[in-house]
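Starting off with a structure, shown below.
One protein chain omitted, others in place.
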Amino acid sequence: MPEKITYPNRLGLKGWVVGGRWGVERYLFILHRLTGLGLVLYFLMHIVVTSSRALGVAWWERAMGAVSGGVFTIGEFLIVVGFAFHAANGIRLVLIELGWLTGKAEEPIYPYKSSLNVQRPFMIVMMILAAVVIVMGGLELFAH
Amino acid sequence: MSMRQTKLWSWHVIAGVVLLVLVGLHMAIMHLNGILNLVGYNPAGEDPIAWENVVFRAQQVTFMIVYILVLAAGLFHGLYGTRTILFELNPSPGVRTLITTVFLILGIGLFIFGSWAAIAARSTALALMQ
Partner (left out) sequence: MSQTKNQTTDIVFRVRRFDPGQDDEPNYEDFTVPVKPGMVVLDGLWWIKENLDATLSWRSSCRMGVCGSCAMMVNSRPMLSCNTQVLDVADQVLLLAPLPNFDIIRDLVPDLMPMLENHRKQMPWIVRDDGEEQEAPTDQYWQTPHELEKYLQFSYCIKCGACMAACPIVAIDNDYPGPQPLAQGYRYLIDTRDGAFKERKKILSTEAGPWSCHYAGECSSVCPKGVDPARAIQLMKRELVFDYLRLNKKRYQKPACLLPPENRSGRRSEIPEPPAFTVEGAVSNNPPT
């Protein structure tokens, strides 16, 4: 029997962005990952920087001085944006992945409605909530 | 056979909920202070990172415990999440062990360091308030 010749056809990471006509939830998943990675990198540095408060006011002022102004304020705003999105989407994911927002299994009748339809209104509410928090944080950081 | 993935994922979610509450509060104190006027947490004026405000929070036992909880939950949630993403890229078993070991050392190390800082900050703050 001749060996089967096949051509590998996995989309890989490219499929996350240019795979085809994908829906909103897929992009929310990608954003959730990106914000998560951003937050984790920030958090690791944040632990080190804020631990300076244990050494007294001089170290604290020095540490805070090193991370304030200009680029750092924009960075802080990005953290607020990242956290607001990650938290709002996270609430939605917890409710879905533990089965509260999936809807019950029901006999499929065309046109098919899926768990995506059940969670969509809640997803919109969560995104509006994230947007509100982002605007509030932006006002605080840039307008005060 | 242990229920390994089930356990790890369950704790990932629990840590996420803990972080939602505690870091949400932290974000409110740090970045929504002007708008929400959280005098209870920032008694010495509007700047949350002014030394007086920092000392005010650091000397409270509840804040010390909260910081340690956030460290534990945040390090676990973040590092386990990063490990999950990296593992989806199909590393070899050797690389998987390496990633797990590095993240364990990083996580436990930073947890010990951060907990020390939270406890030491409390002592520093109490000494100052005397």
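For clarity, chains are labelled A and B in written order, and residue numbers in each chain start from 1.
Quick note on the criterion: a residue touches a chain if its C-beta (ideal position, glycine included) is under 8 Å from a C-beta of that chain, and two chains touch if they have at least 3 such contacts.
No experiment lies behind these values; they were computed from the predicted model shown.
Undergrad: Identify the residues of subunit B touching the omitted chain, counting contacts across the whole complex.
TA: 1-10, 13, 84, 87-90
Undergrad: Name, in rising order, the residues on subunit A that touch the hidden chain in the full complex.
TA: Here the touching residues of subunit A are 4-13, 15-16, 19-23, 25-26, 29-30, 32-33, 93, 96-99, 102-110, 112-116.
Criterion: only the chains that are shown with their structure count from here on.
Undergrad: Roughly how far is subunit A from subunit B, going centre to centre by Cα mean, in whole Å?
TA: 17
Undergrad: For the complex, give me every residue of subunit B touching subunit A.
TA: Subunit B reaches subunit A through residues 13, 16-17, 20, 23-24, 27, 31-35, 46, 49, 51, 54, 58, 71, 74-75, 78-79, 81-82, 85, 106, 110, 113-114, 116-118, 120-121, 124.
Undergrad: Once bound in the complex, which stretches of subunit A touch subunit B?
TA: Within the complex, subunit A contacts subunit B at residues 33, 36-37, 39-40, 43-44, 47-48, 50-51, 53-57, 60-61, 64, 76, 80, 83, 87, 90-91, 94, 97-98, 133, 136-137, 139-141, 144.
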